[in-house]
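Missing here is one protein chain; the remaining ones are kept as they sit in the complex.
And then chain A:
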Amino acid sequence: MWRQHLAKPSLRLYQRQCALTSKAVRVHQLHSTSTGFTDRCYDDLYPGHIHTTPIQKALLAVGSGVAALQNPYRHDMVAVLGETTGHLALINLRDRMRNDPEGNAILTERPRIRLSTLDLSKMASLPDGSFGREYLRFLEDNHVTPDSRADVKFVDNEELAYIMQRYREVHDLLHTLLGMPTNMLGEVAVKWFEAAQTGLPMCALGAVLGPLRLNARRLQSLFTSLGPWALQNGRRSRCILSIFYERRWEQSVEDLRQELNIEPPPITLSATNKKSTKKYE
């Protein structure tokens, strides 16, 4: 009876034995009729990848949007919103990176910005005003670490997932480049820059809804000087994901800004000790 079937491979073995015990047949049939999740594939495209159907992505987008609005400190929800809505923007970014030689190098080499990959002592020994030194200063002043970025889960393309991850890791570097601290106003300014640069819907949403939490004085500075500066520079800057930051720690911030076509910030915001600040006329 069931002994003969032991010779066959295990999956069909399981199916045959189910056929014999009539109860188990219904279990198996229910698997087959369920929406394609019979053999739920564990062949993830990258570590942490979770397969999702379009319906699930839509539900996730809506759900994470609501959750993020209710509780802006739920960074995982902001991350999920970005992943589920950013498909077109990510493709656009990938094309821009491919057309840039340095961007192409990044796509091939796939560098990751983590505490384990950074040589902190070397960066601390760099002169003030250099990109590496200022980035380290930014991390210390704002008590942040590059390891706090959530992993990408819901992007169904390995390369696009990397680009999303790179975007998250570059966010802190952008703070340094733009001279913006991690308070609400600084974050909103960076979001405006990113929205203009990347076109990610999550950035756009953050850019629109972020100002709602600012007081009047900050709103004024946002709308009169910081905001227009961020938008203009976001549009005209070179693609920020195409820069191999890991090889540019020694470069001075000013130099890097010029190369990227970014003007220095018009206002100095607290929580950063920027020595190189020029008033924007």
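Things worth noting here:
Keep in mind that, in the parts below, a contact is a pair of C-beta atoms (placed from the backbone, for glycine too) under 8 Å apart; a residue touches a chain by one contact, two chains touch by 3 or more; residues count from 1.
Here is the rule we go by: contacts and distances are computed from a predicted model.
Protein name for the hidden chain, per its UniProt entry and selected from "Transmembrane channel-like protein", "DDB1- and CUL4-associated factor 13", "beta-N-acetylhexosaminidase" or "2-methoxy-6-polyprenyl-1,4-benzoquinol methylase, mitochondrial": "2-methoxy-6-polyprenyl-1,4-benzoquinol methylase, mitochondrial". Touch with the chain omitted from the figure is made, among A:Arg94, A:Arg133, A:Lys153 or A:His171, by A:Lys153. Considering the whole complex, the residue from A:Ala67, A:Leu209 or A:Leu260 that touches the absent chain is A:Ala67. Residue positions on chain A in contact with the hidden chain: 2-4, 6-7, 9-10, 13-14, 17-18, 20-21, 23-24, 26-27, 30-31, 33-35, 37-40, 42, 50, 53, 55-56, 59-60, 63-64, 66-67, 74, 76-77, 80, 153, in rising order.
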